[in-house]
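Here's the structure we're looking at; comments come further down.
Note that this complex is displayed minus one protein chain, with the remaining chains in position.
After this line comes chain A, so read on.
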């Protein structure tokens, strides 16, 4: 019988990461879509860096930053009482940074593709920016939001390098499925590794298929 804990931990991590990402990505994407600031290219670069950086580089610097022997890690430890290294909390923060572009970019391009006059029509009707965002803009980019949610979720499930650097391999705390698979292979337990892999393969397949089906309108009839 396989130990379900790593799989459970993986999905818990992916779920929390995705929800937090949704909340923080909307304002970032909104700013990137509409700002004329000179800082925009710089912020866009920072947001997109996890797309091209080896995960181990990101993990390495986060490890340094969070380490209690460094100023920031020490401050977190002493003043707020949080230790992020080798903890689930640390994994969540690392995953958020690692998957940020996967949520921000679809929402940003969704907002950019909307006709400018939707926002303007709402403003001349006296509606605030916030009201316009939630009642007009976001409901018209549902597909982009759904894409962002799924990409961020799937990308977090697929994490390995960052998790290994920052979380290590502590059963029940930081040992997620991708690490468990590596562990089992190292121990030559191919059967168990295969089980973990199969479950991940199947679930990610189902999630992606559901999204693409719904983007193509396959569930339209079911909604009514």
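In this text, contacts are C-beta pairs under 8 Å (C-beta built on N, C-alpha and C of every residue); 3 or more make two chains touch, one makes a residue touch a chain; residues count from 1.
Note that contacts and distances are computed from a predicted model.
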item	value
Missing subunit (named according to UniProt) among the choices "Aspartate carbamoyltransferase", "Molybdate transport system ATP-binding protein", "FAD-dependent oxidoreductase" or "RNA polymerase sigma factor"	"Molybdate transport system ATP-binding protein"
Touch criterion as defined above, residue of A:34, A:61, A:88 or A:123 at the omitted chain	A:123
Interface with the undisplayed chain - residues on chain A	115, 117-118, 120-128, 135-136, 139-140
